[in-house]
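Of the protein chains in this complex, all but one are displayed in their positions.
And now, chain A:
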Amino acid sequence: MEKELKYVDMVEQPIAMHPKKFALWLFLVTVVMIFAALTSAYIVRQSEGNWLEYDLPTIFWYSSGIVVISSICLQYAYSAAKKDNFVGLRAGLSLAVLFGIAFLVSQWYSWVALVDENVFFVGNPSGSFLYVFTGLHAVHLISGVIFLIIVLISTYRYKVHSKSMDTLEMATTFWHFLAALWLYLFMFLLLNH
């Protein structure tokens, strides 16, 4: 009976997506909704006037580059894992983590730049929104870095390879999503400033 159950579990859902991966996509939807709400709040509030104008920190250009590089590194790690190239996998993952941390540091410096411009978290909502966007995105990115580090550790136990890609695949999805989310936020700020 034991085997029977297992067998049935396998054949009954040949077309279905991996449930965990699917759940991750649904989680991404919730994150999208949070930022959709915040950015629409930004537009609604902006249209009401009394809106502080200031220059966006130029460091955002650099952080955008860093986050893209990080994504590319992870994509490299992903394709390396597919070929069971463990050196490439670890190198790519480590670089992705490092660039992820570099991104967080550059975001911190964007806050420093804002403070130098006399734009504070407390004050006109125009500035506060920027802190909320970057801060909330950074919180998500930190969770992504932690996720990547966990995957990195598991590569040393040879748990990630061409036959066991699920975790890495989910980490990659999440990481690319966070990069895309930042690019969206940055573009949104460029266009609505």
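Just so it is clear, a contact is a pair of C-beta atoms (placed from the backbone, for glycine too) under 8 Å apart; a residue touches a chain by one contact, two chains touch by 3 or more; residues count from 1.
Everything below uses one rule, namely that contacts and distances are computed from a predicted model.
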item	value
Chain excluded from display, named as in UniProt, from "Pyruvate dehydrogenase E1 component subunit beta", "Cytochrome c oxidase subunit 1", "Branched-chain amino acid ABC transporter permease" or "NitT/TauT family transport system ATP-binding protein"	"Cytochrome c oxidase subunit 1"
Touch criterion as defined above, residue of A:A41, A:V105 or A:I142 at the omitted chain	A:A41
Selected from A:L52, A:V115 or A:L190 as touching the chain missing from the view	A:L52
Touch residues of chain A, complete complex, unshown partner	1-9, 11-13, 16-17, 19-20, 22-24, 26-27, 29-31, 33-34, 36-38, 41, 44-45, 48, 50-52, 121-126, 128-129, 132, 136, 143, 147, 150, 166-167, 170, 174
